[in-house]
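A single protein chain has been omitted from the complex, and every remaining protein chain is retained in its original position.
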Amino acid sequence: MLRSSVVVTIMVSLLPLTALVFLAIESTGTDWGSLLTDETWRDSFVTTLYVVSVSTGLSLVIGTWLARTVVQKGWRFLSSVLRLPMFVPHIAAAYLIWLLFSGTNGIGWIEANERNYVTVILTYIWKETPFVFLMMLGTYEQLNRGYVEMAKTLQLSPVDQFKHGELPFLMKPLLDSAWILIAFISFAYEVPALLGVTYPKLIGVLAYERLSTGLYLEATEPYAVALVWTCLVGIGVFLSYVLTASIRRRIERGVRR
Amino acid sequence: MSLNVQNLYKQFGTKQILNGVDFEVKPHDIHAIVGVSGSGKSTILRIIAGLESTDSGDVKWNHRSLIHIPAHKRRVTMLSQTALLFPHLTVGENVTLVTRERSRKQAEHWLRVVQLGDRYDAEIHELSGGEQQRVSLARALAAEPELLLLDEPFTNLDPKLKLDLQRFIRDLVKELNLTAVLVTHDREEAMLMADQVTLIDEGKVTRTGTVAELYDTAPGFGDFVMLDGELRPLSEVEVSETTGVTVQLMKKIYRFGQCFGEYQFKDGRSVMLPTRESYQTGMIYRIKRKEE
Partner (left out) sequence: MIRQGLLICLTFIPFISLFFVVPTFEIENNMAIVHTIGLIVILSGINVWLSMMCAWWLLWTDSRWKHVIEWLVFLPLFIPMLATLFGLYLILAEAGLIGTYVGVTLALLVVTIPYSIRLAYNGMAVIGRPLLEQARILPSRRRVMYVLYPLFSRLMRTIALFTTVILLSQFALIQLIGAGLIPTVTTELYQSYAGNNRGLALSNTWMLILFPVLLYFLLSGWDRYMVRMLKGRLQ
């Protein structure tokens, strides 16, 4: 029963990889030159990079700080409360944020769709910080506080205490969280479609709309863009894991000993 | 530079851990705090190190209160039960990190002091437990502390290694003229290493004195005999009738490298028990307490 379930899971997990193969096949015939010089795609790419880096960066920092604080202070009630936004669907979260900041009943700080994508960023921070919090909470609960205390008694500054007593053990979960968030946020549709502007659209919105309208002549472009974006994320994941592999192995061996 | 611990009280939840702990550590002394698990001895050390706050009382170093000074500014370093070497750094990098100018040269000096001069580039997992504790010691000393705290650092080591390291650290601390506070549940260890001992029970100091003073009057500080180069409790020593030797114990103070003391045979002859260096293989001595 165990083995058959694992086999089924493997088959399901192979589908995304198979999907990439189909994307590659469907992308043949794309005019790559025209795609790479297309201003619409380029502006979309730059805006997406901006939204992804701000949302991911802030979610990681806030989520990690929250996990650290909750474990150090033993704030169990807060630990439960902080998970709540995870159970609000993204589309509902987007609408709540929009209502909060828009005019009439809200604060009135922004237009219905805001050109700096502030509401999109806020939605992702509100939704993804609890995810990062959960990922880091387990790590902090299992972290040996002895290392930080040792760093204190060795007269290291608070920055060095964090750098040498905590950060090495956060490396793997932080890397995992960062890339999961980047993959999720960068090529999403629902939230940026609802809260974004007409131009520039985020890359996921642009790709989906061009695919789904059926009127667009360059039908292979959305597939090509999806493939390229996935490859870029894939290269980022690969490089970051390879570059940190030796230090992560050293930490694992050093702690075990 | 003396350490004064004054009237420390500490509670965790509803449990009172320390109940007015008071003692003084003289300059350049090794002072042992001896007590069973849960007696509060590690809490005292953690308060001195700045890792715990105190409910009331004070800790003074060289007449200056340490209570409001953060741990990383107290010039107090600590050796723990586990070496806690930072796993992402090599052996040498662990020591270099704490030197004043992040100097490799200084780190290499301290590694030579602990006899690991050739292991600068080694990985942590390549070292044995004892070697890791020696690196931890080098690191603690490289931070140029004024006070060294030892929180049962020999607990996880095997007996032979423990004895070697105890002697090593004791000699080194004396050589460097440091002041040190050792926390242990092991009375033998306290006897072997310390100049002064404080006994603690249920968060209160029950006795303070030199090893010799406590040995004569405090319960549990039993007799020892050097056998096979190891200091062992009297209860472990077997009597061999074939040697035909009966020795009556007259003095009871033990130290590394020193003579045990003078003993008198029943027939009036006296004999000096061998020092560690002059031990004769195969001879077993029966030691009787003076009171028997």
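We just call them A and B in the order they show up, numbering each chain from 1.
Note that in this section contacts are C-beta pairs under 8 Å (C-beta built on N, C-alpha and C of every residue); 3 or more make two chains touch, one makes a residue touch a chain.
Remember, it's a predicted structure, so these values are computed and weren't measured experimentally.
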Contacts of the hidden chain among displayed chains: A
Query: In the full complex, which of A:Leu35, A:Leu58, A:Val118 or A:Ala183 touches the chain missing from this view?
result: A:Ala183
- line: Touch assignment to the omitted chain, from A:Leu58, A:Leu211 or A:Val255, lands on A:Leu211
Statement: Among listed residues A:Leu58, A:Met171 or A:Val237, the absent chain is touched only by A:Val237
Query: Can you list where chain A touches the absent chain?
result: 1-3, 5-6, 8-10, 12-23, 25-26, 66, 69, 75, 77-78, 81-82, 84-93, 95-97, 99-100, 105-106, 126, 135, 138, 141-142, 176, 179-180, 183-184, 186-190, 194, 204, 207-208, 211-212, 222-223, 226-227, 229-230, 233-234, 237
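The definition used in the following text is that only the chains that are shown with their structure count from here on.
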Query: Cα centroid separation between chain A and chain B, in whole Å?
result: 51
- line: chain A contacts chain B in the complex at 144, 146-147, 149-158, 160-161, 164-165, 168, 247, 250-257
- request: Mind listing the chain B positions that touch chain A in their complex?
  value: 49-51, 70-78, 80, 82, 84-89, 97-98, 123-125, 127, 132, 139-140, 143, 145, 149
